[in-house]
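Complex shown without one protein chain; remaining protein chains in place.
Here is subunit A:
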Amino acid sequence: MSDLVFDESVILLDVEGETDTQVLEIIAKNLVNHGLVKESFISAIMTREEEYATGLPTAGVSVAIPHTDVEHVIKKTISVAVLKQPVDFKIMGDDSETIPVQLVFMLAMDEADSQLVLLQRLMQIFQEEDTLKYIIRQTNKINIKNLLEKKLVSIAFEGGEK
């Protein structure tokens, strides 16, 4: 398992888009530019979202967790994007409905089954309304990085999962 890349380069603030597709493209392109995913990741993530939506009606701040197959990933990362205005995403498991998403966690996972603890911690964050609200209020990426690193990444850095 490669180490998780998590620094300011994968944290985006004030992301502007009219549609979920536009937002996904901005976030995915940033990952391509940093050499973390292949060019093919961009269209793969948009197609996957179309097919299997990832909007989640979490308490306080709705989130989306777009992700796609491991073959498009070069280095494992979780990209965090705070949207300037909420953008409608279809709801996971029920794409007849949409929710206004303010926070996107784009997952670039490099192996199936190797990131259980990381994902569990991420889902734990989704259940913390205050944490989600804190993230969307920040104007400095460092604050988001520090908080998420503490809550999410430390265990991956310590190699606590496999």
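In the analysis below, a residue touches a chain if its C-beta (ideal position, glycine included) is under 8 Å from a C-beta of that chain, and two chains touch if they have at least 3 such contacts; residues count from 1.
Methods note: contacts and distances are computed from a predicted model.
Taken from the listed names "NADH-quinone oxidoreductase subunit A", "Cytochrome c peroxidase", "PTS galactitol transporter subunit IIB" or "Signal recognition particle receptor subunit beta, a GTPase", the protein name that UniProt assigns to the chain not shown is "PTS galactitol transporter subunit IIB". Among A:13, A:74, A:119 or A:147, only A:119 touches the chain left out of the display. Touching the omitted chain from subunit A are residues 48, 51-54, 56-59, 65, 67-70, 91-95, 107, 109, 111-113, 115-116, 119-120, 123, 126-127.
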